[in-house]
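Below: the structure, in structure tokens.
Missing here: one protein chain of the complex. Every other protein chain is in place.
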Amino acid sequence: MHSAKGFYTVGEPIIDEKSPAGPIETRWDRRRFGAKLVNPANKRKLTVIVVGTGLAGGSAAATLGELGYNVKSFCYQDSPRRAHSIAAQGGINAAKNYRNDGDSVYRLFYDTVKGGDFRARESNVYRLAQISVEIIDQCVAQGVPFAREYGGLLDTRSFGGAQVSRTFYARGQTGQQLLLGAYQALARQIAAGRVEMHPRTEMLDLIVVDGRARGIVVRDLVTGGVSTHFADAVVLATGGYGNAFYLSTNAKGCNTTAIWRAHRRGALMANPCYTQIHPTCIPVSGEHQSKLTLMSESLRNDGRVWVPKQGGDSRAANDIPEGERDYYLERTYPSFGNLVPRDIASRAAKHVCDEGRGVGPGGLGVYLDFADAIRRLGRAAVEAKYGNLFEMYQRITGEAPYEVPMRIYPAVHYTMGGLWVDYDLRSTVPGLFVIGEANFSDHGANRLGASALMQGLADGYFVLPNTIGDYLADGPFETVDSAHPEVTAAVSEVVDRITALLLVNGDRTVDSFHRELGHIMWEHCGMERTEEGLRKALKLIPALREEFWRRVKVPGGGEGLNQSLEKAGRVADFFELAELMCVDALHRKESCGGHFRAESQSPDGEALRDDAEFSYVAAWEYAQPPVLHREQLTFEHVEPTQRSYK
Amino acid sequence: MAVSGVALLLFVVAHMVGNLKVFLGPESMDGYGRWLRSIGSALLGNEGVLWVLRIGLVVMIVLHMTAAIQLARRARAARPESYRARRPVQGSYAARTMRWGGVIIVLFVVYHLLDLTVGVLNPHGVHGEIYRNVTADFQLWYVTLAYTVAVLALGLHIRHGIWSALQTLGVSSARVVQTAALGFAVFICVGYLSVPFAVFFGLVR
Partner (left out) sequence: MRLTLRIWRQSTKDDGRLVDYRLDDVSEDMSFLEVLDVLNEELILAGDEPVAFDHDCREGICGMCGMMINGVAHGPERATTACQLHMRHFADGATITVEPWRAKPFPVVRDLVVDRSALDRIIEAGGYISAPTGSAPDAHAVAVPKPDADTAFESAACIGCGACVAACPNGSGMLFTAAKITHLGVLPQGQPERDSRVLDMVRAHDDLGFGGCTNTGECTAVCPKGVPLDSIGRLNRDLLRASLRPRR
């Protein structure tokens, strides 16, 4: 076996000191009781910066404002209402057990730990399950229009293979409605003067003074002006980094800059290789493709996945006779069939396409066929269930799924990794807190469906506002002088970097580099990773990064709105992160959750975890090469098992 | 806008009912005119109440026009730079022509007053002989044409006006209201146009 050594060094183990031991049911209570409180009169003397206005950032800024802190909120979009949480379709889990179908906090906890393939902390996940209940109450009180039954009570559905019906939803727009709830709460605090809002403002660096996170360097995207903002604590809620793959279901603007810059300033990055790839997205139609659109997983309840038996079969789908079709999921996984978990469905699709049996442009797609369902249930019933999804598909592809099978292909959807945080959601930099998708905390190596919204809101509404006080109780901290060497250094680094990007004046566009980086990541650090592939990626990425700094062409200047410049800075950071993702993937020789190493599989091709060797969180310190700090994971409540879907 | 519009609409309906008396003959029509002038004469003298109504009407027209001008000014201020290419998607013809339609109606009303109230522009022009004045008018093709254009403008104005007024006053079932408004506008047009056409085609002499 090869060794990944050389790409990293190993440092001291790291432990989460904030999580109380003892009975798991009372850990959150005991932590809240143990945490120091901030004197109410002191709160207005304390300033907190919150970067990002999605479910986590929006809810945190609003709640901190309600508590009486001075909050400064930042987002790159033109309004806090547009953060990409808005695009979440499916729903939000909560252990309400309104259905009386056997759900409980413990079951949601159990399912989440198991779904994360035993790579998440039990304490965090248990707290998440506990808080899930309060989230629904909070959102309903704010006026979130969840789906209701005729009796006027909330409707729920079962989601992502869960055996209980615990997912609350608002048609296919749950994320939008939850985000608007948080946005409205935030708007109320803005109007009350508790939150100072800075839209179209991008964080470009973290300011650390005397070992504490004390502010950020930002660029006003309209004027181009670079400025600093100071605070007693900084909260990053800047989302995931799926756009390292260029094509993903993320919004175009989603980026890693905030967390990557914080990482460079000392925050550890945990499990960066854990990426969730969603099996049912609309395939790429050509080189111009700028983004991938997700379609609800529920489609697999009635659709049958197939490809032609013969590679290179160029007949239209409906001309391929039944005998020449390969319903490969039903064939390989007879008991779960088309409903195997996301990662298995995604990987299987990649395999058949790699064999040359893929369909559609470029051979990157498989059929999801509703002909049987239409025959069995009738067109009307299928329309009632999936009508809006079919419409969306037709709008994008111009094909009607009632007549021809849909084409689907997997796409990067969510990143479980992120900045390392303790039970208080504090990073390794004192005063720097990280919430939502930007941290690594609750999903382990894979995330259950309808859990992202739950985590974002749990962090923002309930966890952070309670834990940040423990840190702020020692404040207000000494006023930061903007002439402090750490501050001027951070500002000049930002300015120099912008200047450097503008000065290259090469012959390739930012997008062309981003696309190429994405291609490398997708090929070698995507659904299936191999030692060889990752090593190759670790050669290609630095070379491409070097080329980027030599050949990129960023038109315009630093003043005023310059969207190419914004993109260039983000892509430059993606290069660095992508490399760390590959190092992490290379070092983790086991397969777990969203991370599948071809070398680690059971004889029948299943992902094989290695608990003896890898039952830890990999927290990376920024250095050349990066330093690995392990946080050992222990499982007192949920016994780790290998899953099987055969 | 909505309130003054509703008041004006009530006048339009009452006026139409009066017009239809043409079909009952000269006595009915002229008698109606005398009655109008004499309402409440015991209290306010001849034409007393009529003048109160007239003043009320003028106030409503002024209010309606003021509101319209304010809205138009706000609209202009809200879009200082206009689109180079513009294509309305749905906005009904009626909705888009409210402002010009209003101007046409006002111009017509001025002529109409000089014609049939003051009488100076009327070919017959004898005060009190309403029936004769009317029939003299509509034997002329251009008078009939002008009248028709004005009534159609009024119809369009009412079609959007009724629905818009109700929406402004808080009725919120667009489709029902829109259909009702269309029906009402057609009713008004037919009512008003029946007189000139009946005269023009010789059904009423």
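Some points to look at:
Lettered A and B in written order, each chain numbered from 1.
Please note the rule applied: a residue touches a chain if its C-beta (ideal position, glycine included) is under 8 Å from a C-beta of that chain, and two chains touch if they have at least 3 such contacts.
Just so we're clear, the structure is a prediction, and the values are computed from it rather than from any experiment.
Put simply, the missing chain touches A, B once the whole complex is considered. For the chain left out of this panel, the touching residue among A:35, A:147 or A:339 is A:147.
Of the candidate positions A:45, A:107, A:264 or A:291, contact with the hidden chain is made by A:291.
Across the entire complex, the residue among A:227, A:509, A:530 or A:601 in touch with the chain not shown is A:509.
The residue from A:461, A:477, A:522 or A:574 that touches the chain not shown here is A:461.
Checked against the full complex, the one of A:18, A:43, A:107 or A:188 touching the unshown chain is A:188.
Checked against the full complex, the candidates A:19, A:59 or A:298 give a single residue touching the omitted chain, namely A:59.
The omitted chain makes contact with chain A at the following residues, 59, 62-63, 66, 77-84, 86-87, 96, 98, 134, 136-143, 145-154, 170-171, 173, 176-177, 180, 183-185, 187-188, 190-191, 197, 199, 222, 249, 251-253, 285-286, 288-291, 293-294, 395-398, 461-462, 465, 507, 509, 511-512, 553, 555-556, 560-561, 563-564.
One chain of the complex is left out; on chain B, the residues touching it are 70-71, 74-75, 77-92, 95-96, 98, 160, 163-164, 166-174.
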